[in-house]
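The complex appears here minus one protein chain, its other protein chains still in place.
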Amino acid sequence: MPDGNSAWTRMAQDNAVIRFIDINLRGAGQVIFQDNPLTGFFFLAAIVWGAYVAGQPAIAIGAIVALVVATVTAMLLDVDEPSLRQGLFGFNGVLVGAAVPTFLAVNGWMWFLLIVGAAVSTVVMLAVSNVMKTWGAPALTFPFVLTTWFLVLAAYSFGHLPIASMGPPALPHQAAAVAPELSGANWQLIEAWLKGPAQVFLINNAVSGVLVVIGLLVSSAWAALFALIGSAVAIGLSFGLGASLASIEGGLYGFSPVLTAVGLGCVFYKPSWRVALFALLGTVFTVIVQGALDATVAPLGIPTFTAPFVFVTWLFLLPKAKLQPHPHAPIANGVVSGDTPPASAAGAHPTSEGRP
Amino acid sequence: MPDGNSAWTRMAQDNAVIRFIDINLRGAGQVIFQDNPLTGFFFLAAIVWGAYVAGQPAIAIGAIVALVVATVTAMLLDVDEPSLRQGLFGFNGVLVGAAVPTFLAVNGWMWFLLIVGAAVSTVVMLAVSNVMKTWGAPALTFPFVLTTWFLVLAAYSFGHLPIASMGPPALPHQAAAVAPELSGANWQLIEAWLKGPAQVFLINNAVSGVLVVIGLLVSSAWAALFALIGSAVAIGLSFGLGASLASIEGGLYGFSPVLTAVGLGCVFYKPSWRVALFALLGTVFTVIVQGALDATVAPLGIPTFTAPFVFVTWLFLLPKAKLQPHPHAPIANGVVSGDTPPASAAGAHPTSEGRP
Partner (left out) sequence: MPDGNSAWTRMAQDNAVIRFIDINLRGAGQVIFQDNPLTGFFFLAAIVWGAYVAGQPAIAIGAIVALVVATVTAMLLDVDEPSLRQGLFGFNGVLVGAAVPTFLAVNGWMWFLLIVGAAVSTVVMLAVSNVMKTWGAPALTFPFVLTTWFLVLAAYSFGHLPIASMGPPALPHQAAAVAPELSGANWQLIEAWLKGPAQVFLINNAVSGVLVVIGLLVSSAWAALFALIGSAVAIGLSFGLGASLASIEGGLYGFSPVLTAVGLGCVFYKPSWRVALFALLGTVFTVIVQGALDATVAPLGIPTFTAPFVFVTWLFLLPKAKLQPHPHAPIANGVVSGDTPPASAAGAHPTSEGRP
């Protein structure tokens, strides 16, 4: 792993406790495809800072607890060792753990739900990975999306799980046609731009966004660049299409395009002009799908989470054989070996059966 | 087939009429994974008793008619003979036939819908089985769920299909936070516990639940045990989470966990402590998903049917290679041969292409 911290890597090999911490940090890093413990450290710092500023420590605690629970569940299920070591069983957990205390009120049953959900996220990761590898595609954050949809939807049926900030369920209605105006001008635009990467972790905070971008930078300059481009495209396009100004300013149009841009632009395809244009089309479509799914989930009173990223990236990865100039060979099970940048080699794609 | 009625089995081999009856009884038995005609007989008795007590004979007649129609359709489609003989083309039909007269008013068009739906359930069974066997997983009761969702949703568009007891469509709203109290104390709890297995067949009756458990017992003590455990877990957890008392008392939180517990605990995995813990996690998650899907289908005014069981069990079966200590061999097409208890050998999983 050329992640530039070889002393740490050696310690992780020799010491079981360090190794466990390393696996969990990589798990956090894999939220944006980075198999790098330092990246994971910055991502966790972004969550902790955002939770601290918002006065909601349960979000930071939840994220870390769920990360550990998801990882331990993977160990108990005896999963494929290399996938485990790359943190591929942690990234859905950390997102489950950040999401549940964001939307539900903090009480004992919420913690029960969070822990069950974190454990289940690992099972769902194995299930979705097994299905998607049929077509050489990774699970992405779909295990997080699916599991957490179930968790927060359940709150509507269970009186002991009060909702903190979600819904209420409402039929969609056409957005007002007035052109929004950005007050405070450029600073607000820049803040929205930085909140995009932070909202990947459900954090509404520009400083957290800077920490996320730094986390990417220490692992991959391409990833940092594509993340910033993805967020910029999202702001420009959602503004042009006349989206709600509050949503744009909160970075809510940005987090899925950030992931799509990084995933298509430099993780699952090799960067090139051809790939950049393809990734741009995917990023633009992700903004449209974000608007579409916001309307779709409105009657249920739940967030879309990163579903726009997942659906669009799957649609843009499934035909991938054709993007390399002359592939003509079938995609092997799993990712195409050798055509992704080193730091994210196996991309979020566990080989759950332990075969080479 | 070690189902303890070898005289019957011999008669079924020699006589076409007995064989046809045998296939249909096994079809009823397969609703809870039992390839056993006596089990099927008890299950049908549970439906008939429930329909009689509720004064709705159309439910019993519908279940039997649809069972026969689904089986005959399978014969006309020239399906794989062993799968047919195990009743794998009957169990979705019997559920379609019990559901339609439960939710729609009885008239000529309802019978038309029921018969078309029963025939289609066999086609859907073949389709879903073909898709799911890609990952070594069975169709479970998804053909019933999907087909019947279409049938009862159609009632909203067609004036000649009046709805009897379903809906009305409504946006979900947060359940009241007051702790429910069980009046009448323990007896009501026991009744709710027994209604869980009965509600697998959409029957709201504790005596029918006893008949279902007896039906399991004659085929597999493990299955009976896991069914009762699944129902108990559902009652305890839904009560703790603050679900609607009326739903708990009607067994509406129990039927999917019953199926998940039996399926994961002793049908698709070999019973062991490790498997029992995994099945417990799945059963707990099924209760949460039941709450989630109740909210999801509320705007459409339809029941979840056994969708919570299907979705959770699929998620918990798809990674199954990892639950055996050291599998390392790929799962063969279809179920893992030799690792399931005899009575449910091919579990609800037809080999639709007639290959060995």
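Of note:
Lettered A and B in written order, each chain numbered from 1.
Methods note: a contact is a pair of C-beta atoms (placed from the backbone, for glycine too) under 8 Å apart; a residue touches a chain by one contact, two chains touch by 3 or more.
Since the model is a prediction, treat every value here as computed from it, not as a measurement.
Screening B:Ala54, B:Val123 or B:Leu280 for touch with the missing chain picks out B:Val123. Those residues of chain A that touch the chain absent from the view are 134-135, 171-180, 238, 240-244, 281, 284-285, 288-296, 299, 314-319, 321-323, 325, 327-328, 330. Within chain B, the residues in touch with the undisplayed chain are 77-79, 109, 113, 116, 119-120, 123-124, 126-128, 130-131, 134, 149-151, 153-163, 168-171, 299-301, 352-355.
Note that in this section only the chains that are shown with their structure count from here on.
If each chain is reduced to the centroid of its CA atoms, chain A and chain B end up 36 Å from each other.
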